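Only a single protein chain was left out; the remaining protein chains are all shown in position.
By letter and in written order, the chains are A, B and C; residue numbering begins at 1 in each of them.
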Amino acid sequence: MVGIGILGYGYWGPNLVRNFLETPGFHVVAVADRNPARLAQVQQRLPGVITTSDEREVWENPQVDAVAIATPVSTHFELAMQCLRAGKHVLVEKPLAATPEHAARLVEEAAQRKLTLMVDHTFVYTPAVQKLKQLISDGSVGETYYYDSVRINLGLFQSDVDVLWDLAVHDLSIIEDIFPDKPVAISAQGLSHVPRGMVDMAYLTLFFSTQMIAHLHVNWLAPVKVRRTLIGGSRKMIVYDELEPSEKIKVYDKGITIDDNPESVHQRRIGYRSGDMWAPQLATTEALRTATAHFLDCIRTGRTPTTDGAAGLRVVRMLEAASRSLQQRGNVVELER
Amino acid sequence: MVGIGILGYGYWGPNLVRNFLETPGFHVVAVADRNPARLAQVQQRLPGVITTSDEREVWENPQVDAVAIATPVSTHFELAMQCLRAGKHVLVEKPLAATPEHAARLVEEAAQRKLTLMVDHTFVYTPAVQKLKQLISDGSVGETYYYDSVRINLGLFQSDVDVLWDLAVHDLSIIEDIFPDKPVAISAQGLSHVPRGMVDMAYLTLFFSTQMIAHLHVNWLAPVKVRRTLIGGSRKMIVYDELEPSEKIKVYDKGITIDDNPESVHQRRIGYRSGDMWAPQLATTEALRTATAHFLDCIRTGRTPTTDGAAGLRVVRMLEAASRSLQQRGNVVELER
Amino acid sequence: MVGIGILGYGYWGPNLVRNFLETPGFHVVAVADRNPARLAQVQQRLPGVITTSDEREVWENPQVDAVAIATPVSTHFELAMQCLRAGKHVLVEKPLAATPEHAARLVEEAAQRKLTLMVDHTFVYTPAVQKLKQLISDGSVGETYYYDSVRINLGLFQSDVDVLWDLAVHDLSIIEDIFPDKPVAISAQGLSHVPRGMVDMAYLTLFFSTQMIAHLHVNWLAPVKVRRTLIGGSRKMIVYDELEPSEKIKVYDKGITIDDNPESVHQRRIGYRSGDMWAPQLATTEALRTATAHFLDCIRTGRTPTTDGAAGLRVVRMLEAASRSLQQRGNVVELER
Partner (left out) sequence: MVGIGILGYGYWGPNLVRNFLETPGFHVVAVADRNPARLAQVQQRLPGVITTSDEREVWENPQVDAVAIATPVSTHFELAMQCLRAGKHVLVEKPLAATPEHAARLVEEAAQRKLTLMVDHTFVYTPAVQKLKQLISDGSVGETYYYDSVRINLGLFQSDVDVLWDLAVHDLSIIEDIFPDKPVAISAQGLSHVPRGMVDMAYLTLFFSTQMIAHLHVNWLAPVKVRRTLIGGSRKMIVYDELEPSEKIKVYDKGITIDDNPESVHQRRIGYRSGDMWAPQLATTEALRTATAHFLDCIRTGRTPTTDGAAGLRVVRMLEAASRSLQQRGNVVELER
C-alpha cells in the first residue's frame, strides 16, 4: 500500500480524497488544511485519517509515501519542494507552479531524487481527450489545421489567479498532450471589467512551426456556459463538446480537396468533401480515477507520468508567456523550446 | 419613379433585382453582366428590362437615376466612380472598395456631387441587428464589455477575397453600426491551408478606448456552421444566434455585482446576478427590402444613409488594417480616426 | 416529351410547375386555376403556357398526356376521374381522395385504362426517408419495435381538412412505405379548441400484427416547431429530425440484451448495449424532383409508382379510420386488409 497525504481540502481536495480512497493500492493517511471547519468535516467522514492544520506533519509522517497538493497556486512550489525533499512522490494540482522558474526547479528536484512528480492535468485523463489523442496519433485527422476552443461561463471569479491561469490552463494541457508538435510562440489579449480586478476574459493564440494554429476564448463574464472545441484536419474535422451528455465527440468526414489544374499552375480547383458524421462511444470512467491509478502505477514502476513535471513546466511557460503578451495587447512572445 | 440599373447578376444581383422590383418607387431599367448566360436569364424573366454586357450602357442611360453594383470587389471603385461621375446615386455591395484610398475617393466624389452613396451592409438592416442596436442605445445593455462573434462554416472559398474580406466584413459593419464608440486599433491572426491560397481562417480583435473589446472568429474550414455573437454588458448579456429559426436574440439578466468592502479598499466582493431570460419577438422583414426602401428614401430626401460611404470607408479601413496585422502574426495596427 | 397540365396553382402548384419545368422529358402545356390573379402570375412567368380557369380545357387538350392535381382534397376525386376518363396519366396531391370509396374507384379506373396513377406522398421521396427505408429493409434496424413521430407547430389552420388529414398523412405515407408490415388497427384521440372548428391536435396509434406500434402526435397549436421521429429496433435505434440542417438521421448502436438465466426459466437478465452513433451523409436532392422524375419513368415504362394509387388508398383508409376512432375517444378501429 502507498500511503498518501493530501494538502488542501477546499474545492478539489475532497475529490482527490474520494478517488484515492477508491483506488486500490492507496491508503489515505493524513489530510492537512488551515481551515478548522474543513478538518472537522474530514474527521466526521473519515475517522481513521489524521487531520492537521500544519502541512509539515503530512510530509514528515513516515507512513506517507506520496503527497497530493490541492492548495492555492502561489503555495504549490514551496509545498511541493518540501515534500520532494522529504522523499515523497508528489501530485500537484494544475498549474504546477506560479512561475516557470519554480516549475523547473521542481522538475529538477524530482529528477535528482528519482521521485514521481505528476501534475493533475485532469482533462488529459478524460475518455474524450484520450479519444482525441488517439484520432490524431493514428492519422485519422490527418494534418492538423487548427484547434479552436471556447471555454466560457458566468463566474467563478477567482481571487488568486486570472481567467488564463484558471481556464486556459485546461486547453493548454490538452494541446500539450494530444499534439506531437509544440507551440513556438504565443499571443494573448484580454481585459478586466472589475476595477483593480483580475483579467476576466481573454483570447489566446498559439503559433506552431507547422501550418497549424490554436486559439482559445476563455471568459468568466459570459451569459451561457460553453465548452466546445473544434479541431480541423486534412482528413477529418472534430467537434468536442464537453457539455453534451452523450456524443461529446463528433467526427466529421468533411474537408476540402485541391485539384491542381494540369493546364495552369496558377489555377487550383477547390472542392468540398462532405461525408458521414460519427460519434464514437466513450467510456464513462471518471478522469480523476484514471489519474490516481496512473499516479500509483508510476510510483510503483518508476514510469514517467503522461502529465509529468516537464509537461507541467511547458504549460506554465505558456501561461507566463501569455500573461506577458496580454500586457502588450497581444504582441507575440516566442516560447522557449 | 427612380430608374435603377444593376451591374452584376451573379450571386447577389438577382436578390437586388427582386427587391428593387418589389420596392414601390423603383423602376428596374437595365441589368449588365459580362456573362451571356446570365443575361439570357434576365431576358427570360424580365422581358421589359434592358440587358447589356457593357456596363457603360447602364450609367449612360438617361432613364437610370441610380445604380446598384454587385460585381467583384476589385471592380467596385472603377464602376462606382463612373456612375457617380455620370450623376447617378450608387448602392455598392460590401465592402465598398478594395482599399481605403479608393473608398475615400468615392465618398468625396459623392459629397461633391451631392449624390447618395450607400453601402449594402445588409446585416445592419436585419430585424435582429436593429434590435441589438436599440438595446445598446436605450441603455438596456449598460456599459458594453465585449462583442464576440463566431462566423464559421465549410466553404465557400472565394477566389478574389480572403475570409476576412468575405466574412469578417459582416461583423465589422455590425460593430460599426450598433456601437457609438469606434475601434482605435486592430489585430488579426490567420492562416491559409491551401498552397498559394487565400487566408481561410482568421481571428480578429478590435480595441476600443473604453473597457470594451471585440473579437471575431471567421473560418471557411469548419465542420459545422455557426453564426453566434455574444454581447456582454454591465446590465444585460445577449446571445444573438443568426441560425435560430425563432428566438434569434436572447437577452439575459445576468452579470456581476461589485460591492466594495467599506472596511478595506483592497477587498471587493464580486457577486453574480442571474435573472430571467427574454427573447424579444422580431419582425420577419427581409433585410435587403429594408435596405432598398432606405436607399430610395435617401435618394428622394437627401438624407444620409445609415450605411453611407463614410461607414463603408471605416469598414474598409478596418479590413485593410486587419490584413496588415495578419501579415505580422497579429501585431496591433492603430486605426486612423 | 410528355405534355403535362397542372390543376391548381395555390400553395403547392408552383412547386409542381417548377419541378416539371426542370425535369427533362416533361413539357408544361397548361395550368388551370379559378383565381385570375394566380393565372396572371403564370402568364407573366411562363408566357408559352396555356392558362385557363376551366379545368376541362386541360384534360381535353390533346397535347396533354398527364395531369398533376393540386386542388383542395374535396375536389381530387372528381378531377382525377375526369382526367383518367380522358386517358391522361394522373399525379394527385396527398391525400388521394376524401374517402376510401373514392380512392378505390380511382385505383380501379386507372387499372382498367392501364394509366399511371401516382400520389404525391412527397416525404417518401426525401433522401432521409429513403435512407430509413434502406436501413429497415437491409436488416440494420433489426426487428422494429416502434415508430414514434412528433409533428407539431403553430398553425396553419386549414379550412378544408383537420390536423389528421393535414399533418398525420405525412407519417402515414412514410409508415406505408418503409415498413413491410401493414397496420391492422388504428386509434386516434384529439380535440378542437376553436368553436365549431377543425380538430387541431391529435394523437394516433397504429397497431400491427407484430410486436410493433406506431404513434403520432400532430398539433397546430404548439409553441415550437418539431418534426422528430424515433424508430426503435432490436439492432439499432434511429432519430430522424427533419429540421436538422445536416445530420437529419442519427443511427444509434443502442438497445437491450436479454440473457436467459440457464438456471431459471423465470429469470432474465436485461442488459443495455450502448455503442457509437452514426449520421449518414444524405443526398440534397429535392424530394419533389425525384417524384416528378419517377412519375415520368412510370408513364414511359408502365412501371408501378412507389406511391401508387393502392398506397394512396391505404393511407386514405387509415385517415378515415382514424377520424372515426377520434369521434369515439380512441376506440380501436380495425383496418381492412
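Here is the rule we go by: a residue touches a chain if its C-beta (ideal position, glycine included) is under 8 Å from a C-beta of that chain, and two chains touch if they have at least 3 such contacts.
Predicted, not measured: the structure shown is a model, and the values here were computed from it.
Participant: Taking the full complex into account, find the residue in C:30, C:73 or C:201 that is in contact with the omitted chain.
Facilitator: Touching the chain that is not displayed is residue C:201.
Participant: For a quick check of understanding: of C:57, C:78, C:108 or C:148, which residue touches the chain that isn't displayed?
Facilitator: That would be C:148, which touches the missing chain.
Participant: In the whole complex, what residues of subunit B lie against the chain that is missing from view?
Facilitator: Considering the whole complex, subunit B reaches the absent chain at 246-247, 253, 274-281.
Participant: Contacts of subunit C with the missing chain: which residues?
Facilitator: On the subunit C side, contact with the omitted chain comes from 145-146, 148, 150, 152, 154-155, 157, 185, 187, 189-191, 193-197, 201, 203, 205, 207, 211-213, 215, 217, 219, 221-224, 230, 232, 234, 237-239, 250, 252, 254-256, 258, 268, 270, 272, 274, 329-332.
The working rule: only the chains that are shown with their structure count from here on.
Participant: Nearest whole angstrom, what separates the Cα centre of subunit B from the Cα centre of subunit C?
Facilitator: The computed centroid separation for subunit B versus subunit C comes out at 43 Å.
Participant: Report, in whole Å, the distance between the mean C-alpha point of subunit A and the mean C-alpha point of subunit C.
Facilitator: Using C-alpha averages as centres, the distance is 53 Å.
Participant: Counting only residues that touch at least 2 other chains, which ones in subunit C make the list?
Facilitator: none
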